[in-house]
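Here you go, one structure.
One protein chain omitted, others in place.
So, chain A:
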Amino acid sequence: MLCCRLAALGARRPLRPLGPAAGNLLQRWNVPIGLQMSRQVASSDVPGGKGSSSVFALIMGLSTLGAGVYVYKTLRENKERFTSRVTTITARSQENASSPGAASQGSAAPEAHPEVPSHVPFLLIGGGTAAFAAARSIRARDPGARVLIVSEDPALPYMRPPLSKELWFSDDPNVTETLRFKQWNGKERSIYFQPPSFYVPARDLPFVENGGVAVLCGKKVVHMDVRGNMVKLSDGSQISYDKCLIATGGSPRNLPAIERAGKDVQQRLTLFRKVEDFKSLEKISRQVKSITVIGGGFLGSELACALGRRARTRGLEVIQLFPENGNMGKILPEYLSNWTTEKVRREGVNVMPNAVVKSVSVSGNRLVIKLKDGRKVETDHIVAAVGLEPNVELAKSAGLEVDSDFGGFRVNAELQARSNIWVAGDAACFYDIKLGRRRVEHHDHAVVSGRLAGENMTGAAKPYWHQSMFWSDLGPDVGYEAIGLVDSTLPTVGVFAKATAKDTPKSATEQSGTGIRSESETEAEASEVPTSPSASPTPRVPKEGEDYGKGVVFYLRDKVVVGIVLWNIFNRMPIARKIIKDGEEHADLNEVAKLFNIHED
């Protein structure tokens, strides 16, 4: 390959000094030699042609000939080089084929099994939450299944939510090594789904008796051959499969202003997504005086609150800037977004809404962020949490469709892209029978879609039906769980009661005895709902200083509830899920709100 490219360059070089003649020659290459010569002859035969034109024609002819000879020689050299390379490669592969044979002639040594198995029944591309959930689902349903996870991340599968929440609140000074977090109720767990002993070494996967789950870390799938049911890895190895799941997730987006800014700025930037980003940001937070978080959504707000908490004990300045009017401006209705922003400020964060970054530069040893409205922010480090770009590079080689509205691989309601290929998690743009086509970037969706993909890979043929939920905690006093389409552009109806000390995320986990709230709600049962007619209360003039302590917010589309936020009330997700699943028009949403018992614990 390289030699061909070099040869091409070589072929180009002598043409350049010829100047305009070169342009003519390049055009002429598309024409057979015979025609070229006849054209030149014809031009020199034009009546009224001067001596200079015939000399010109002669020079042209000679240079064409010279170039032609050169090109012919180069191409022949090329071919020789090509054939010699091919022979070396085939000779080498023959050697390789014979050497493992030689090794296996000895005892059943581990070196005999190649590190990367050549065929697996279940191949999962990506080693995150969706892939792990699928692996678990496949193993549960198909006895003795052999599942291979190929992950670009050097770490074994882990969960992301604690990276921006619980790990920051840990009292353990070694938390960046142990990656264990203590939940509010005292129970400790690791971010890793399973310890290393759970997994089978990849080289043993085809041979181990009851099958298992193997993980190849730090390897990327770079090419997918759908017709041949085969993938190629970054290290050159190939794996063929029977069924494949693409769960490649996404990569953090960057701001164009920062991308333009140069290396000095890039060195002071964190694009937060992985374990290593947590480790490096944790270290940086102890070294610098000021950190700015750009982005006002889930990740940005959670990180700002987590850093803000450290700010109080360590004198770290934490700034958060985003274009919206308030934190979670795209998710919560304006009044709630404003309320949330005040809470984030109380966590020690200098929140700057309506801030659009124009440029970033280095001055002295500090970063200077210039905003479009003229304000300037001086800081030491930037954390950008401005969205996720789904990893769809494989779409090209695999010939898979990418969705133009939401990004990600386009799959049907059963998460299937093609016959033997499914997609789950952040990278899947799927059809939700109740809510329409969408792409969801939340942890519980990765679990639910991963599990569903695993079921469908083992023959279930079930559509996406169980609605996934999400949650966020902004400090210990504000937390919410949500489900469905939670989009602040939709009309909303919020029903609130005043919060007591008992209504915090802290007590929710204490009651349910689990840390990750999506676990707790899959274990809960929906209570029987009494239905009987009653008169609805009449509205009255609102009092001043009402606090949005706890309540429920309904998001409506064409008068049907498509999204629900449970504001500081917990363990009620099943009833919220039921309301969305019903998809009914309710005349009085206050009556629906009664189903949530918002005044109780």
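Assume contacts are C-beta pairs under 8 Å (C-beta built on N, C-alpha and C of every residue); 3 or more make two chains touch, one makes a residue touch a chain; residues count from 1.
FYI, contacts and distances are computed from a predicted model.
The chain absent from the displayed complex carries the UniProt protein name "Coiled-coil-helix-coiled-coil-helix domain containing 4", chosen from "SWR1-complex protein 4", "DNA replication complex GINS protein SLD5", "Coiled-coil-helix-coiled-coil-helix domain containing 4" or "3-methyl-2-oxobutanoate dehydrogenase (2-methylpropanoyl-transferring)". Of the candidate positions A:Pro201, A:Pro323 or A:Pro574, contact with the hidden chain is made by A:Pro574. Residue A:Gly212 is the one among A:Gly212, A:Gly297 or A:Gly425 that touches the chain not shown.
Here one chain is not drawn; of A:Glu80, A:Glu276 or A:Asp588, the residue touching it is A:Asp588. As for the chain not pictured, it touches chain A at residues 135-141, 143-144, 193-195, 197-198, 200, 210, 212-213, 333-335, 451, 454-455, 462-463, 465-466, 490-497, 519, 522-523, 525-526, 528-543, 546, 574, 578-579, 581-582, 584, 586, 588-595, 597-599.
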